[in-house]
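Would you mind keeping the following structure in view while I ask a few things?
What you see is the complex with one protein chain gone and the rest in place.
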Amino acid sequence: MRVLVANANTTEAITEACVAAARRAAAPGTEILGATPAFGPRVISTRAENAIAAHALLSLLAEHAGKVDAVVLAVSHDTALDAARQLMPCPVVGMTEAACFAACLLGGKFAVLTLGTAVAPYEELVARHGLAGRCAAVAAISATAQEAIRDPEGAQAMLLEAIVELSRRADAVVLAGAALAGMDRVLQPRATVPLLDGIACAVKLAEMLVALGLPKPATGGYAAPSGREATGLSPALAALLKGG
Amino acid sequence: MRVLVANANTTEAITEACVAAARRAAAPGTEILGATPAFGPRVISTRAENAIAAHALLSLLAEHAGKVDAVVLAVSHDTALDAARQLMPCPVVGMTEAACFAACLLGGKFAVLTLGTAVAPYEELVARHGLAGRCAAVAAISATAQEAIRDPEGAQAMLLEAIVELSRRADAVVLAGAALAGMDRVLQPRATVPLLDGIACAVKLAEMLVALGLPKPATGGYAAPSGREATGLSPALAALLKGG
Amino acid sequence: MRVLVANANTTEAITEACVAAARRAAAPGTEILGATPAFGPRVISTRAENAIAAHALLSLLAEHAGKVDAVVLAVSHDTALDAARQLMPCPVVGMTEAACFAACLLGGKFAVLTLGTAVAPYEELVARHGLAGRCAAVAAISATAQEAIRDPEGAQAMLLEAIVELSRRADAVVLAGAALAGMDRVLQPRATVPLLDGIACAVKLAEMLVALGLPKPATGGYAAPSGREATGLSPALAALLKGG
Amino acid sequence: MRVLVANANTTEAITEACVAAARRAAAPGTEILGATPAFGPRVISTRAENAIAAHALLSLLAEHAGKVDAVVLAVSHDTALDAARQLMPCPVVGMTEAACFAACLLGGKFAVLTLGTAVAPYEELVARHGLAGRCAAVAAISATAQEAIRDPEGAQAMLLEAIVELSRRADAVVLAGAALAGMDRVLQPRATVPLLDGIACAVKLAEMLVALGLPKPATGGYAAPSGREATGLSPALAALLKGG
Amino acid sequence: MRVLVANANTTEAITEACVAAARRAAAPGTEILGATPAFGPRVISTRAENAIAAHALLSLLAEHAGKVDAVVLAVSHDTALDAARQLMPCPVVGMTEAACFAACLLGGKFAVLTLGTAVAPYEELVARHGLAGRCAAVAAISATAQEAIRDPEGAQAMLLEAIVELSRRADAVVLAGAALAGMDRVLQPRATVPLLDGIACAVKLAEMLVALGLPKPATGGYAAPSGREATGLSPALAALLKGG
Partner (left out) sequence: MRVLVANANTTEAITEACVAAARRAAAPGTEILGATPAFGPRVISTRAENAIAAHALLSLLAEHAGKVDAVVLAVSHDTALDAARQLMPCPVVGMTEAACFAACLLGGKFAVLTLGTAVAPYEELVARHGLAGRCAAVAAISATAQEAIRDPEGAQAMLLEAIVELSRRADAVVLAGAALAGMDRVLQPRATVPLLDGIACAVKLAEMLVALGLPKPATGGYAAPSGREATGLSPALAALLKGG
């Protein structure tokens, strides 16, 4: 089984970190491929960047249509998830979506923990996934991604303090944001609730969907596009919209 | 006051029709400019097209940043509305958003009426605008946009029947979709509830926001981007992300 | 265009302040008329007073039916808004309703800021307008209206502190309550998010509704009353209920 | 124990019918008093009438403050319920509120059945009581109140058909509206789910609240008014607002 | 009228305390019977215990089917309430359900106050009753039940502090948990909002339902079971499932 780990940022280092995390989580027979968009934001951190990255990501995915068995979106905003799911002939799983759904299977409520000022976008994301009722809180430590990379031990101390606080209301904590990749393994021994990493969860859910062998919807808003005309798109993306 | 009517489809004829409708609604001192994206879907009708068009639309808007007083999004999916609102230095109003908010001022519940199979996307759009509790129903006549253009009288009869049905539960009906442009003027005399056209409402709300002279948020997720790096974007769009 | 600014309190000074604010916001061709009820609470601040003022307000409006093009309710509780909308032959806009809807066009979430112990009524009001999902918080400074009038600089300091706190979660702040009239202009230069004044927003929305020229619903719960009998009401109010 | 059955319509016959129903439901030691407002709508059936009747009802209640142990609002719109609860020194129960809460104790979901075009107001009322999640449906037979009074057997047949339909989704049915008074006793033998009459439920809940001997809230929005000034109100109502 | 006060814990002392509270609340003609399950958890405080106690409680109730006029569940988790309501031929009322519904009749919002770490289960319980919209907060003092029994004055001081805090948002406070039985009478004189005891409210509501004489639903999910086969259950419980 070939699983594409598709970044929506144009930063190669993030792709590489996500591919490594995906390989750690993958079952023996799962091959992990990484891919980075040809254009778009270096690191998505605002609404406008997320909207622009959607096109970049879909162009990237179109190159791999028919060549992979599943796609994991390696971007914690689950950028263009519903569009990718409609466009691609194979299952597509978002990393934050995956962690939130997995967290639901471990208890009653989960929390999302991130850094900087990203609370509102994750609250909206959880709501869009229909999981607001299962989410006890979205919280952020005050450090930015840059600060967390410069001072990982300081960031870990802040994260641990936040996890202790969140575990009063939540049975599991989703760590969201590329800068927190791998933090689950470091912090889990000191936490009283399970910590979820989006890439690991997304790889396992992608493997599950491939194993279940379910068809793609052929009707409704997630059916593959057909006969759609466009201008100025990459040939692969234009071909997918055209269908046939 | 200069108001940009920005299409997100690449079909010039839709832009022209929307510009004409905007001019009918505009106050004496309001100048209406139309614009069409340089790339993207001919006519947005699926999730993937809507996601791609977001980039095209933001690129288009970036060309006009600082040159217009407000933007009306001339696309009934309110494509990239929140991203545009963040990106642009001036007010941005979506046409379906505008019609729904205006409808709220006329009674208790509104309905949205469209054609073809577009019910689910409009339901999601209304929910994203936080107005699900005011929306009695999203309904569609069975004709497609093409059929409505080929047989306008047939489409009008179907619309009128749907309006009668919807007026049992709704105090106002929003007509959504480019193919229904102008239908409000034709059908209003035969309807018992007000029919709302997105372009007209959006122009009036854009004029209101300009008149109120409110500043743009300088903090939070709608503050203008600053210092954001990207690759392969149009110079104007890259400059807006970079800020300064 | 003639717009009636109708107070629901019997305090003339509030009417005058609201009329002045309305005139500042009105377009050149808009004539603003003020009106104060003949009976009822001096200043509405409890549920019972609000219920009583509804009758007083509707009696007042009935005197102007057919003589004005739109009504702005100059009372931050949007007293009897749905009843007024049903009763009157012209558009009716509530000031808090107006500010909340306008705030929705500027970002994702808005907050409402008031004074004293009025949080719960505004929470209920926002919910009744169907906007609870867009409202990040309703907050109040500890000063009462009387204290704010006695010590405006103290009140401004408290408001500014609250606005800073609210702007962590909200993209815009609605200032609610007669005692805060005009505070938006004073505080805006020191705030990072737009501050909304209900009267200004309501005047602009009233102008919009008149310009759109939409008919009143002729069916459903907002259709004008017809053939309704009553005892002991003012002749004008009784006539409106009777219809014809 | 003295329980006031207070109508909000000015039609004496409705008061009398409700008093009779209240007496059938009352416990041996409960004395039922009826009262009709001195002014206001003959029969409340629109939003404007309901808003006007609030003042009339509160004026009526004020005459009885301190002279009764509890109040039952004998109007199916639960007119001015929260205001009355704030104003009066004794418990106040609305008849539709009472029937809905009682219905919740009998199963999972209840339905509300009324006549004419009154569905939306009851939906709003159930939502305002916070019970939308327990309400399977609000439905209406097509007959008006007048038609139901002229042809009771025809109305009963329509009601029974609706009850059969509603019992597929609901475990209990609330009969709402003065014209349906007493219908529960006639139709219950032919229904498979319990039918609830608002007056009977309200009398029993009023008796319960008196028996529990709970104090009125002394803080918050339901605390008795104090020091409130007003103009042109009845002496009794003005005195209650003034408090002391 | 015979009302069974059925404990779901196997601790006799709790049954006795609840029976005493029930007798204080009962009307003159109401006979109170207490009953304790033959097996199950000593004191329910976790999800697993609550699930196990459901069987024990239903077995206990089955012994009394046909011999009592109503059942009050003397367990603050309202254990197996919907199952008991379906199974028994008479009305069944839960004590927390009862207190929450009664609290709704006294103001706009209520709060639930308990002790230890029980907040989440009561939040879920309130939501399952459909009353989340009326519940301002579920809070707990830090003392456990054991600590409250050892140091009642310390617990009372903590409760009073919590009640003062909750009364800023709530018009009534429900005291939940066997360890708080009787606290309402001790604390009410020092509280500004009404304090509700579940047993008292449940007895009054049980009396109300018996007085109303409503039939049990004969259709839907609360109709008595019929023809259901089972293994290894008590004869009385097996007989109720079998019906007939």
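When the chains are written out, they are named A, B, C, D and E in that same order, and each has its own residue count from 1.
Everything below uses one rule, namely that contacts are C-beta pairs under 8 Å (C-beta built on N, C-alpha and C of every residue); 3 or more make two chains touch, one makes a residue touch a chain.
Not measured: the values here are computed from a predicted model.
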Visible chains in contact with the missing one: A, B, D, E
Which residue, A:Val93, A:Ala137 or A:Ala179, contacts the hidden chain when the whole complex is considered? A:Val93
For the chain left out of this view, which of E:Ala83, E:Val164, E:Val186 or E:Ala236 touches it? E:Ala83
Which of E:Ala6, E:Ala21, E:Ala35 or E:Ala54 contacts the chain that the document leaves out: E:Ala54
Residue among A:Ala48, A:Ala176 or A:Ala200 touching the omitted chain: A:Ala200
Chain not shown, touching residues in chain A: 25, 27, 82, 85, 91, 93, 97, 101-102, 104-108, 129-134, 167-168, 170-172, 188, 192-196, 200-201, 204-205, 207-209, 211-212, 214-222
Residue-wise, where is chain D in contact with the chain that is not depicted? 108-109, 169
By the contact definition given up top, give the residues of chain B that touch the hidden chain. 120, 124
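What we mean here is this: only the chains that are shown with their structure count from here on.
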Chain by chain, through touching neighbours only, how many steps does the shortest route from chain B to chain C take? 1
I need the common contact partners of chain D and chain E, sorted by label. C
Just to be sure I understand: going only through chains that touch, what's the smallest number of steps from chain C to chain D? 1
Between chain B and chain A, is it the same set of residue numbers doing the touching on each side, over half shared, or a different set? same
Chain A-chain D separation of Cα centroids, rounded to whole Å: 52
What whole-number Å value describes the gap between the mean CA coordinates of chain A and chain B? 29
Quick check: what residues of chain D touch more than one other chain, meaning two or more? 82, 85, 120, 220-222
